[in-house]
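Handing you this structure, nothing more for now.
Left out: one protein chain. Kept in place: all the others.
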């Protein structure tokens, strides 16, 4: 296998070869710990699947917050592109009233703004937003030209806050910063932590949690909420699917933080721990086994008998509902293989659901993850700074004198930490079988090459790769937007996922496309002479 | 003009010429009374626009009764054709519950039924209808083969009535009987009068009326009801738009019958008068002037001051609402001409609405009217019986000993009869201008010929002629189904009618079709060389 | 061969989908240029057929009637009244041919159309099509066969490059046009019988209404015997092909069961390639690529969705196969009449029935494909409807739809997928 991979890589020019080979590895437990290059600048000229810092900040983290007006300061394209691009579902619940997600607020910078500066236009845009929408907060997201021409969006935010008596937060998330959308997550985390979290003082119930890194794609968040509420937890905030700035203000009051997407929210989890003492737990509600494990871990953290009992009852009840159908789909999928190239955590999270369908993941990789997402948080101290990541602000905080508190005693913590991993994420590589392949920041050429090499039956990816895969005659499942399906989370979501995968694998379309052109005339009357 | 008409007619073979020329006349007040041939057998081989007896009975009169199961006994086609063919609107109001109009009940006669008789199948069909739908009444409508093979549907009805304890009424409306759907109206009137009217005993309010010959096309009936209720009348039944058998049972208790379509319900009006003493009044709610006149006549019949005052208030109010818009449309239509070939009364009723738009009706004719519809009821004693109409049962009744009553004293009746025409209909010819043309039972050839001769701007007709007219480059308005528009009745309907006509006359489509091919190259780049 | 069910002991149709034989015969006559359809029956038969098709096609439908009266029904053998009808229009209209067909009334009373036609000195093609037998497909096929039997000269001097296409009644006008174009691309001289591709296609010419202005010409029909190749489409057209082969036994006949979906089209094109030794043109090949793409793009929406299809056998069996290619599950096919094509149905249940049967199974269905009357059922049960079949009312352009071959297959998948997406908003 290594030889074959080398052959693929050798097609690159020397410099690219040197770079890209560090981003690929074949899992081998004997060699553990294995190191991979990640969070490195995309090679120019490659058809990358990556987005930019603005996309990570505005598109991923800030975007789903439904009660804030997020203004894109820049040319119209940036805002337009990120308008309902992800399938963050949201509803106006509990009298929260606002839902600005259907709008696309943009200053639509013109040439004169580039030449003479766009601060004035931004000020006026904020004024118009306040007048028309009367939001409780406004966020400004910068695009490339803003940094270049030197618009001071922080100054504008300060001015506007006073002028309009409305909170205004500026995010300097110019697209050229960092190496991918990951830098945008970090910037968004910093901004929300500095300006939002900790500013509320609503009373919270017992067993209060935040869900971090859950974006409610296809309604996943709602399904997770349903499960957690059934057991008896109080969910203070979700960052940021179907999310709300006003709820996020109280996030510091949680007793435990649940981290679904480690990549995009580990900053906030760590900051909350440092400033307020809140432990965080890496959970995963994609896949049945992971869901069971996550539910049990949370209950165990709090140690309440009633929680533990309700957890077990819930698990038994849900499994009984889904098992017959799961079995049906498993039969259709058994023995097939999957490749996964998604985001910063989904390539990890979806290996379980495929395994539960009897499918092996033969290749997995992230678009914008860091080494810790591959190798586990233990490598963080050893990750080298580079020109791109060192210019993203790294906030350091200490315990808040008044609000710092620990839920667990030292003894309890030590004990629990043996049974589950508190404040820790082990990364993706450890869950993968020997011989499977990990590729970071895969590009178009490598997708094609690995598809030929591994012939997976399904490729789980994003929209950008979807049709590339399809044109190769292979099923692609969008694991960002779920192909307008979902939810995939929790027990019931697992069935929907199974149904979708089974449907895709068994649709006659593949049979009609693939073999005829390769195997020559077989059936009478088949239209076999076409040259494609 | 007469010469030109003669030229058209001369194209016929001698026998046809002799026949058809009697069906055409040029209105001339000096020659009054003018006589026209009507209700005569269609000439074989002509593309007629007529329907059959079954269509008149099941399709027109019985069909709209929503609370009865009307079973077509015959091959599937007959029932299928008449399924929602007319746009009788209906709703489940006032807890009446049943609305069977969306079904098409048919015995779907097969060859074996033709050979061995279809009575048994009919019996079983009735049984299935009772079991599934539990209707309060069932109607059987016969189609051509039924009479031919000798199925005794009356015997089946009697048997079924006892067997299922449900009223079952048989209509021997075989398609080959009579000369058009008109015979079917008569058969339906007879059946409903014999078996339904007079069988109820619900108390009725003061100023109670029936509306006869109103089929609620496009909601006309609802608009008329709204006006009448506003003034203060109690509407016992409508025969039969949005109609109900259960309401019709009490029709004999009305103080006055209002006749909208004289052709299809004059039988019932006269029978009610003979048996129960109820006067009838020919009203017309199509057109503003006619609506005003009708409302005033009805109020005057009852002579109640409050009714008269409310009538005037209603008229004033409604006129104020519609006049500005009417004026707008009138400007667009002024000076155009119309031809009308519709049904048995609409060619009469719609001349007013066109006139109110400043449009002259240059040709009018009916599809299945009788001479009285053209010339007035005074000709009835002189209408000759022929082989076709004499085999339709003609019911003669006398005063009901217990239930006969006169609303008006002899003196009052005589006085009123000078001011309005009670129990009388003056026919269409009298309202038409000299020089306009009347054609009975027009056929495809004559439509084409008169179109060329008269060049009307709009041809009001039915669906069958609609596209023939369109292919000649002339607007056609369906005055049976209103082209899925409506209502056209009353004041508000008049505006909708005006809007539809104005829209059709002014749509650029006509300009784009017509002149280019006739006038040769005019505009640069016009595609003028096409041969059509 | 698969079995299929017919309605058991149902004596009453409640939501019929079956259309009568005279209606099929009418359409077939409207596929012959300069023809005039003459229904031998009571006046209503032609009038109601006319209304029905006029509303469906939004076009004039020229049918004349012999206007059988009560007296004629009893006393005349049909000869007198048909002759009178013909004499009445001849001075003004001289059709190339009169398409005469019987109705329930005149077949029941036993009028002998052959004798009647022979007794009249004018070109008449006749078919017995009582409405208490068969349905739309058989009425169309009988009238088509009548043209073969009564007009076509026996086969002589067969030309291998001359093809007679015999489409079943449910192929839309533009679909017939599409098949003709395809055959022409393979270098064939193509004649279709009946040919509604330019007579019922919704165009605005002149003098369209009194005689049929499009269709195959009588002269063409006379010379069809020289066609070396006969392509019948749909099982309902097999009797017509047999009629042809009786008169021209040397001709090569192939029956194409269907034209919807990638496989059906592949098969058809494969046969044309073998028969002609030619490659399909680049446009055909490219449309196949589009069709493949549509299969992939639509599979996620159509896949595992459950369909009930109600309509004419040849059409819905064909359509079911196309939907199955995209992963659709065919809960049921409900045919208007029995038909040989039902034997190759891919549906879980295949029956002859009506929309009441569809309603009975509606819980096992996501999408109902049927005519206008199915809409109320679909709405009542919150199901998605795709309109196909006769009649389509309150919508325009039914005759312009193309669901067949690669291009139509592409559009069909797109339409169904989009209807599903729109019906399940997310």
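To keep things simple, chains are lettered A, B and C as they appear, and every chain counts its residues starting from 1.
The rule is short, and it goes like this: contacts are C-beta pairs under 8 Å (C-beta built on N, C-alpha and C of every residue); 3 or more make two chains touch, one makes a residue touch a chain.
Keep in mind that this is a model prediction, so the values were computed, not measured.
Peer 1: Among the chains present in the display, which ones are touched by the chain that isn't there?
Peer 2: Missing chain, whole complex, touching shown chains: A, B, C.
Peer 1: With the missing chain put back, one of C:201, C:279 or C:343 would touch it. Which one?
Peer 2: C:201
Peer 1: Out of B:132, B:155 or B:503, which touches the unshown chain?
Peer 2: B:503
Peer 1: Looking beyond the chains shown, say which of A:346, A:466 or A:499 touches the absent one.
Peer 2: The missing chain is touched by A:466.
Peer 1: Considering the whole complex rather than only what is displayed, give the residues of chain A touching the chain that is not shown.
Peer 2: 11-13, 15-16, 41-55, 71, 74-85, 102-111, 113-114, 121-122, 124-125, 127-129, 132, 143-145, 147-149, 174-181, 387-388, 391, 444-445, 448, 462-464, 466-468, 470-471, 484, 513, 532
Peer 1: For review purposes, identify every residue of chain C that touches the missing chain, sorted by number.
Peer 2: Counting only chain C, the missing chain is touched by 58-59, 198, 201-205, 286, 289-290, 292-294, 296-298, 301, 394-397, 400, 410-411, 414, 417-418, 421-422, 426.
Peer 1: Touching the hidden chain in the full complex, which residues of chain B are there? Just list them.
Peer 2: Given the touch definition above, chain B has residues 470, 483-485, 499-500, 503-504, 506-509, 512-513, 516, 523-532 touching the missing chain.
Please note the rule applied: only the chains that are shown with their structure count from here on.
Peer 1: Weigh B-C against A-C on C-beta contact pairs and write down the one with more.
Peer 2: Between the chain pairs B-C and A-C, B-C carries more contacts.
Peer 1: Can you work out the whole-Å distance between the CA centroids of chain A and chain B?
Peer 2: 68
Peer 1: Indicate the whole-number Å distance between the mean C-alpha point of chain B and the mean C-alpha point of chain C.
Peer 2: Taking the mean C-alpha position of each chain, the two centres sit 34 Å apart.
Peer 1: Round to the nearest whole Å and give the separation of the Cα centres of chain A and chain C.
Peer 2: 54
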